[in-house]
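Scroll down for the structure; my scribbles are underneath it.
Every protein chain except one is present and positioned as in the full complex.
Right, chain A next:
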Amino acid sequence: MSDQNPLHNDDPRLEQAAATDESLIRAHDKASAGAPDLHAAYRLLPLALLFIFSGLIFYGGTYLNRYSAHFSGEVFDERQLPGGEVQVAQVDPIALGKRQYTLACVTCHMPNGQGLPTVYPSLVDSEWVNGSEERLIRIVLHGLKGPVTVKGETFNAAAMPAFGQVPTSGYNWSDERIAAVLTYIRQEWGNEAAPIETATVAAIRSQIPARTEWSEAELLAIP
């Protein structure tokens, strides 16, 4: 048929058109109504497309339902659901305390906790470390200034900085971190004192307004 058809021309320099634009629009407008089903013979194509599209919609809907976390703005893992129990990560106070210790304390008190004779007091077997929780927490919260006696040795120029939230101080350790680092030094290097709870630190912090460093005399007045 195409042999006699003068419209088909294979020269790529000029691609001949086989239909006018006007008839293109009209013929397709007619076709867009679909063929009339005169003999009640169901066309297979619409049925097949219905099944395929339904399958895609079913798949998409299922996927969305399963991995959308109910469209919550606070879920970042597709396997989680919003509003579930809040998981608080359990932190080992010794591990956290050791990290805090190596971040700051280690500079003066040394990795072995022995400090430097006549300059920085030792933490090992120290009556301050293993003794009253109240005093120990206050030292770390607000610092200690002036002479202090540790294990019978007097340190004249002690200047322990404050690690709690103190104005003009660079350190803002949370109650949890202070409790962790104190628990660490109370149970390391042969020390065997009881751990210090986060709640205890929080209680002391809330009792005392912001203040400067403690002196030895002030601390000894506290039980």
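A few notes on this one:
As a working rule, a residue touches a chain if its C-beta (ideal position, glycine included) is under 8 Å from a C-beta of that chain, and two chains touch if they have at least 3 such contacts; residues count from 1.
Going forward, contacts and distances are computed from a predicted model.
Think of the chain that is not pictured: of "ABC-2 type transport system permease protein", "Cytochrome oxidase subunit I profile domain-containing protein", "ATP synthase subunit a" or "ABC transporter substrate-binding protein", UniProt labels it "Cytochrome oxidase subunit I profile domain-containing protein". In the complete complex, the residue from A:11, A:92 or A:192 that touches the missing chain is A:11.
Although one chain is not shown, part of chain A still touches it, namely residues 6-35, 45-46, 49, 52-53, 56-57, 59-61, 63-64, 67-78, 80.
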